[in-house]
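Below you'll find the structure, written out as structure tokens, and then a few comments.
As you look at this complex, bear in mind that one protein chain is not there, while each of the others sits in place.
Just so it is clear, A, B and C label the chains in written order, and each chain counts residues from 1 on its own.
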Amino acid sequence: MIVVLRESADATDRDRVRALLESRGASFRPLEAGGRGLFVLEGEVSADLSRTLATLPGVDGVLPLRQGFVLASRRYHPEGTVVEAGPARIGGPSLVLAAGPCAVEDREGLEAAAEAVRKAGGSLLRGGSFKPRTSPYAFQGLGEEGLRIHRETADRFGLAMVSEVLDRADLPLVSSYADVLQVGSRNMQNFPLLKALGKVSRPVILKRGLAATREEFLLAAEYILEAGNPRVILCERGVRSFDPSLRNSLDLGSVVLLKEMTHLPVLVDPSHASGDRRLVVPLARAAVAAGADGLLVEVHPHPERALSDGPQALLPADLMALSRDLEVLAPVAGRTFRRAP
Amino acid sequence: MIVVLRESADATDRDRVRALLESRGASFRPLEAGGRGLFVLEGEVSADLSRTLATLPGVDGVLPLRQGFVLASRRYHPEGTVVEAGPARIGGPSLVLAAGPCAVEDREGLEAAAEAVRKAGGSLLRGGSFKPRTSPYAFQGLGEEGLRIHRETADRFGLAMVSEVLDRADLPLVSSYADVLQVGSRNMQNFPLLKALGKVSRPVILKRGLAATREEFLLAAEYILEAGNPRVILCERGVRSFDPSLRNSLDLGSVVLLKEMTHLPVLVDPSHASGDRRLVVPLARAAVAAGADGLLVEVHPHPERALSDGPQALLPADLMALSRDLEVLAPVAGRTFRRAP
Amino acid sequence: MIVVLRESADATDRDRVRALLESRGASFRPLEAGGRGLFVLEGEVSADLSRTLATLPGVDGVLPLRQGFVLASRRYHPEGTVVEAGPARIGGPSLVLAAGPCAVEDREGLEAAAEAVRKAGGSLLRGGSFKPRTSPYAFQGLGEEGLRIHRETADRFGLAMVSEVLDRADLPLVSSYADVLQVGSRNMQNFPLLKALGKVSRPVILKRGLAATREEFLLAAEYILEAGNPRVILCERGVRSFDPSLRNSLDLGSVVLLKEMTHLPVLVDPSHASGDRRLVVPLARAAVAAGADGLLVEVHPHPERALSDGPQALLPADLMALSRDLEVLAPVAGRTFRRAP
Partner (left out) sequence: MIVVLRESADATDRDRVRALLESRGASFRPLEAGGRGLFVLEGEVSADLSRTLATLPGVDGVLPLRQGFVLASRRYHPEGTVVEAGPARIGGPSLVLAAGPCAVEDREGLEAAAEAVRKAGGSLLRGGSFKPRTSPYAFQGLGEEGLRIHRETADRFGLAMVSEVLDRADLPLVSSYADVLQVGSRNMQNFPLLKALGKVSRPVILKRGLAATREEFLLAAEYILEAGNPRVILCERGVRSFDPSLRNSLDLGSVVLLKEMTHLPVLVDPSHASGDRRLVVPLARAAVAAGADGLLVEVHPHPERALSDGPQALLPADLMALSRDLEVLAPVAGRTFRRAP
């Protein structure tokens, strides 16, 4: 259980809570986070004690441990958070478009993709140099060479660089190049990595795990927030379903619900959500119509030659068409979007 | 396995297939459906025989039995089907809006809902008089009294009447009142009901089962088509997911994929998909942006008093706001939509 | 909400509850079921009123409507129910073995299966004459001819006859032949069928729906119980999963949990649960080790010729081997099992 104090709570309020907990033999630790005090108790307490705690002066509420996201909760942070990343303000009135190839493969290809991203009104260039691949025999990314190409291309086109980090040990390297760090769905509960990301001064895009509940997703974000990094961006990318005729199932109700539950921005990745190019543009439009703060899309100048996930990458012309749709759609969802002049 | 003949196949082609099957001792039955001949074999045959059959003159292809939807397949019916129902043309260039309360409860409430539907540009008035309820102790619908109120109200407001049928034995009664028959998700594989619906001269809205694959969904439609009723309308209404924080998960990729797989129209029901009023408008917008042919939405003048599913019903004012959004969104998806003048 | 009275509640207790409900304007209907009084309220009431009701003399408790299975609950019926069906006592100290082909196909095949069932210690002969098939082109069963063959074969071998009913309209026919009626997973929420089964003096085997929660499963049983038939037998048969490499996923934790939640007997069908003969015997053993009251297994003298579900049918010799395993396993689970002498 977590006892959450009000921001206005003073030392007397705090001492009163502490004294009550001690008098009942509860084992707890005090914590300071998000500008307010917390008392974290291992396990739950009696309904009686819980009610008593909740009604003490200076106490905002008590939360069961499993649902205990506090820093990520909109309840304690009613205004939406805007995360700045290079030219982008994610979570603000403008829709954000992040695009690029699944993996950085070579300079020419990345430049062609970057040009398409810039023309389409995108502000972030995505592309992995460390790739999580289901099979050990599949292409695992170019490593530091990829990061270097990515950095130079992003700079050349005035885009922010988004790159995935797979492991706590790679974090210094990747964050020395990238503007935004991405955590893939398979790593959503890689807790040592999340804690380390809490110590880094870079925004983090956290993708929802394949079968993670919204609560688990927000608790994963809470790990990063609690360790000190407030710049977390959530990303829905499809969850596992029982029907193998689509790779994943994109849960757009989740976007609406997350925007109620948390103040953090929510992006949608329609490329991984479907794994099928024919679905990417319709799902991208749907995501924006449902209220997403932006999109994370794969684009590749020659999808048929891509070393990873070619069948889901848009062509540059598709991205441009999507961009035109976004201009029309954005106002329906109370947003704006502008292509490059 | 199913051997599908071309529409142009003649008696000689047919006899050749039959002779080959007989010479190999295969047990089969010939069938005439959708203007072409089929040979339906119990079980599968050798890869060799399958290849030989597929290359005979007059043969269009061979299909494994489990994926054997032929009449529902866009492969054999490339143009989209438009189903007429009262003033609506479902699957045509105009988006279709069907709305109304979950259950018909009384005349005043239904009239208030019908007025809202008409003003919002809707053309169908939904409302159940036979309700499938998870608990035997929950309200089960007004039965024939509800059908009568529903019919009179639909007529008064110039709307088509959509009503659910739960059982083959109720079919004569319900179809003597309703313009469009609805099959709920729990009945998607009620095969005697599906076969009986194939004999009725009414369009059928078939809702996807809670955990039905797209293939099973189309095979359920195939039951109705094969029994002789070509007017089938599919409806996505959310599937079961692992996260209890939302009642269902609306799979909009499925809408795009179904439009590729089948020529039948596809509606979306964002009310049952979410079970939560706050999500209905955003998901309705998303469904249209993804390419749905229309919406099936719950509206209730006093949701707090509804006997069934109140928490997911829109207020009339919400429906009107949605309607305005649809006018802007429709063109992005290549459609039109107009509110009542 | 449901207010559940104690069995010992008298007229005064009843009137007190009624008066309180009326004074608060609640709309309710009284019901007599399972030897006790219930008050069923549409919707929920305030927490205060709920607490007040729960503490009135003669009141056993109040239940939220969605979890409102009362007659199926072990809470109100602590002793396990034993359902008699021909020679079998399902839910008693002896494990029950029901076996036979998926579909009744011809007399010779069924007799060979029946002989295997009897030798293996089985007491029920299963086999469908009305088959629910995913595809309209697949074999749909022999209908009444199958029922006749089934009845005669069951009698000849001293076994009880288990046959599936697909539709309320077929119920008089099927129940004029069969000893035990089976409801398939696709019909678990066919409420008109469930209500009709409540009026029949035959035991009913109710299979869990493909994606039904345990609560929904027990509420489906409640429909039959509430309509007047106390002889309901539950059957776990695998649920839908995200991994297509097995047809279903057999949830044996569910068997243990159901035995806690309800007094009704619980069988397991390892054949449909896996769809793969290699898995049937291991899963059958596992089901018994987990505490199932018995098994429902497919056996076919020539699985390669079966018109339905051949790949999952055991050979007679496999069934005999399973039977030997059951003799050893039964005591570990506190049961007995004996092969035919």
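We adopt the following convention: contacts are C-beta pairs under 8 Å (C-beta built on N, C-alpha and C of every residue); 3 or more make two chains touch, one makes a residue touch a chain.
Note that the structure is predicted; figures quoted are calculated from it, not measured.
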| item | value |
| --- | --- |
| Touch with the omitted chain, as defined above, among A:Thr81, A:Ser129, A:Thr153 or A:Asn187 | A:Asn187 |
| Option from A:Gly35, A:Pro78 or A:Pro136 whose C-beta touches the chain left out | A:Pro136 |
| Residue numbers in subunit C that touch the chain omitted from display | 211, 213-215, 238-239, 241-246, 248-257, 260, 273-274, 276, 278-279, 282-283, 285-291, 325, 328-329, 331-333 |
| In subunit B, positions touching the absent partner | 211, 240-242, 244 |
| Where the missing chain touches subunit A, by residue | 2, 31, 38, 40, 42-43, 65-66, 68-69, 132-140, 166-170, 186-187, 189-193, 195, 209-211, 216, 219, 222-223, 226-227, 240, 307, 310 |
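One rule holds for everything that comes next: only the chains that are shown with their structure count from here on.
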| item | value |
| --- | --- |
| Chain whose Cα centroid lies at the greatest distance from that of subunit B | A |
| Subunit A and subunit B: spacing of chain centres that average the CA atoms, whole Å | 36 |
| Length of the line joining the C-alpha centres of subunit B and subunit C, rounded to whole Å | 31 |
| Approximate Å spacing (C-alpha centroids) for the pair subunit A, subunit C | 45 |
| Residues of subunit C whose C-beta touches two or more other chains | 211, 240 |
